[in-house]
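Here the complex is missing a single protein chain, while all its other protein chains stay put.
All chains are identified by letter, namely A and B, in their written order; residue positions are counted from 1 within each chain.
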Amino acid sequence: MRPRRAPARTVVTFIIRRLIGTVFLLIVVSMITFAIFFLIPKLAGQNAYQLASEYVGRNPTRSAILQVEAKLGLNDPIYLQYGRFLKGIVVGVHYRSGPSVTYCPPPCFGYSFRTGLPVWPQMVSDIPVTLSLAIGASILWLVGGVSIGVLSALRRGTLFDRFSMGVALAGVSLPIFFTGLIALELFSYKWPIFPNVQFVPFTQNPLLWARNLVLPWIVLAFLYAALYARLTRAGMLETMSEDYIRTARAKGLRERKVIFKHGLRAALTPIVTIFGMDLGLLLGGAIITEVTFSLHGLGLFTVEAVQNQDLPEILGVTMLAAFFIVIANLVVDILYAVVDPRVRH
Amino acid sequence: MPDTLLDVEDLHIHFPTDDGLVKAVDGISFRLDRGRTLGIVGESGSGKSVTSLGIMGLHHGTSARITGHIKLDGEELVGATPARIRELRGSRMAMIFQDPLSSLHPFYTVGSQIAEAYLVHNDVSKKVARAHAVDMLGRVGIPQPTTRADDYPHQFSGGMRQRAMIAMALSCDPELLIADEPTTALDVTVQAQILDLIWDLQQEYHSAVIIITHDLGVVAELSDDILVMYAGRMAEYGTAEEIFDDPGHPYTWGLLGSMPRLDQERLERLLPIKGTPPSLINVPAGCPFHPRCRYAELTDGRAQTEIPALREVAPGHLVACHLTSDQRRKAQAALAENAVEAPAAQLTQGEP
Partner (left out) sequence: MRRPRTFGLAALGAAAALALAACGGSSGGGGSSGTGSSSNASYNAGITSVVNPSTHKGGTLTFDWRAAPDSFDPGNTYYAADWDFARFYSMALMTYKNCPGACGKTLVPALATGPGVVSDKGLTWTYHIKPGIKFEDGTTVTSKDVKYAVERTFDRGVLPNGPSYFQVLLGGNAAKYPGPYKDRSKNLMGLTAIGTPNATTVVFHLAKPFSDFNYLVTIPQTAPVPPNKDTGAKYQLHPISTGPYKFQSYQLNKQAVLVPNTQWKQSTDPTVSQLASKIVVNMNMNPNDVDNRLIAGDAQVDFAGTGVQAAARAKILANPSLKANSDDPITGFGWFFYIDSKVAPFTNVDCRRAIEYAANHTTLQNAYGGPIAGGAIGSTVMPPTVTGYQKFDLYEATTKPNGDPAKAKQELKACGHPSGFSTGIAYRSDRPTETQGAQALQQALSQVGIKTTLHGYPSSTYYTNFAGVPKYMSSHNIGIAFGGWGADWPDGYGFLDELVNGNTIVPAGNTNIGQLNDPVVNNLFAKAAGLNNAAQRNAIWGQIDRQVMKDAVIVPIVYAKALIYRPSSLSNVYFQQAYQLNNYAVEGLKS
């Protein structure tokens, strides 16, 4: 009698182990970000006073700079500053930013060096934008890319195949700030099919939300669809030459079933992996697309944070992006086991 | 004859490629009755697999050019519509392949793959199909078929996998089963089990079986008739007794000589056939085997220029060779005596 392991229990332990690993990874990410932010200017010879002067208005008095330096804790040793940061995430921070004391509940990513306001609510308000952009585009590129890849593989060598792979090459090679600007120039300004492209929350007006996201979706998806078309084509060509395809045909299955149920299903496993990673990365902010279309998501937030050298914002968005990537990897690993039974045993 | 299930006549399967026309199958004819087993023997590149794929209609969609006749129970398959062939595939003729691990889909359970084969040709519910799949697994000798049906191919051992493949092929009770190298990927001990299984099932289902192999040992056990192929053409055709007792083609001698046999005294060493199989684009002129044949020089140059016709050397026993019966007998005798191929000089001198 062959003993059977209960599959549910192994999945749960797997997830728990990965989540614990995630926490460690995020700690490491935060340490590295901290180190980069502080050590590199130090290597260039900048001290805390000079650093503080970047967060004051023009021509400040010496006492103004010292006040800011003290407020931001810039002259404390690194481990103290890092410890404060960790404490904020776990327990929260009490902060005097005016006449009264405010409490920033965990996870508290601190207060922006520039605005003095808490970072976490800012990021949270940006998440829906990035989410809308990423998920919409990902559906587009997955469906579009895979379909074209399948068709190209089946019609290998034909005009369709060469044409679509040529377009795919263009999609992969053209940068988003180019295709985005062209898209805006043509479809928003010259022919106002999508005028006044600004983000409208889904809860406010679903139709307008979708309409204003069409151009960014298409521009972003074009880049990835190209990649996925090529990947799918290669995967399909490989799968369709496998022995089990011959068996399926030998059974008398209709060709469509052979292609999709037997061929595509097997070709999709690497696609699933890559899709998870791509989506995870994108959830941390589709920087170029958001900047091109003025969409206030995590990507734009990242650009501002870096330009303003705003450490709490930089830390916050880096950790959040890392978190998304790790979770995406976890989901992909689980999905992979679901899709390919050989991995489970 | 009313019992003829498969009638292949002058079958040619050519593939045009950039390097030239590949004549994979170049004039094959044979008949197979219900309940009988045909073994097709040859080296790799002899055209045996291409023949079987041709019968199954699995060259459709490739560049293959097929001429000749393949009649399944009187119905012409060459030139039939793809839809009709698809109907027949799996239901009236089925095939099992050499490597069951790569030939079964890794992502679907064995039970579901068998059920799928059944569902293609039978309009029943999924439940019924699954029950049938479990039944088939039991019939091919897999223990605990109900639980094993939910396992994936990689969870089976090699032998079990092949049994499962056989179960899948037989699920629709086909009249013709083609087994392409069914035991090549298996251990020797398992090989025997599989061959026994095929034999038992053939008795049970009264199906015709074609076994394709390069291994004469496999053929010896199961086949009623044997077809020896070389370079896409027929070298020799006859019953198993005829071929083993009185082989007529030098290529067959080579195959037999290079095969360890239990009913002979131990040889000092096996005798492989010298040379390599020919290119199917540039098949040697005349007899395709002549570059590797010891006795080609006895034919006064005909082996190099003239394609040997199939001649009936005994009732039902065909050989395509230029050697005279006399030369043949002498060669055979020399082989039997000292189990060494007699030098050609000896034969011409006529000494035994």
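Here, a contact is a pair of C-beta atoms (placed from the backbone, for glycine too) under 8 Å apart; a residue touches a chain by one contact, two chains touch by 3 or more.
In this text, all values refer to a predicted model and were calculated from it rather than measured experimentally.
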| Interface partners of the hidden chain - shown chains only, full complex considered | A
| remark: The one of A:57, A:77 or A:157 in touch with the missing chain is A:57
| message | Touching the hidden chain in the complete assembly: which of A:13, A:158 or A:294 does that? | response | A:294
| note | Where subunit A meets the chain that is not shown, the residues are 44-46, 50, 53-61, 63-64, 67-68, 70-71, 96-100, 102, 111, 114-117, 122, 125, 181, 184-185, 188-189, 192, 195-196, 198, 291-294, 296, 300-301, 304, 309
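Heads up, the rule we're going with is that only the chains that are shown with their structure count from here on.
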| query | Quick one: in the complex, what on subunit A touches subunit B? | reply | 242-244, 246-254, 262, 265-266, 339-342, 345
| Quick one: in the complex, what on subunit B touches subunit A? | 56, 58, 86-91, 94-95, 97, 99, 102-107, 116-117, 120-121, 152, 154-155, 165, 168
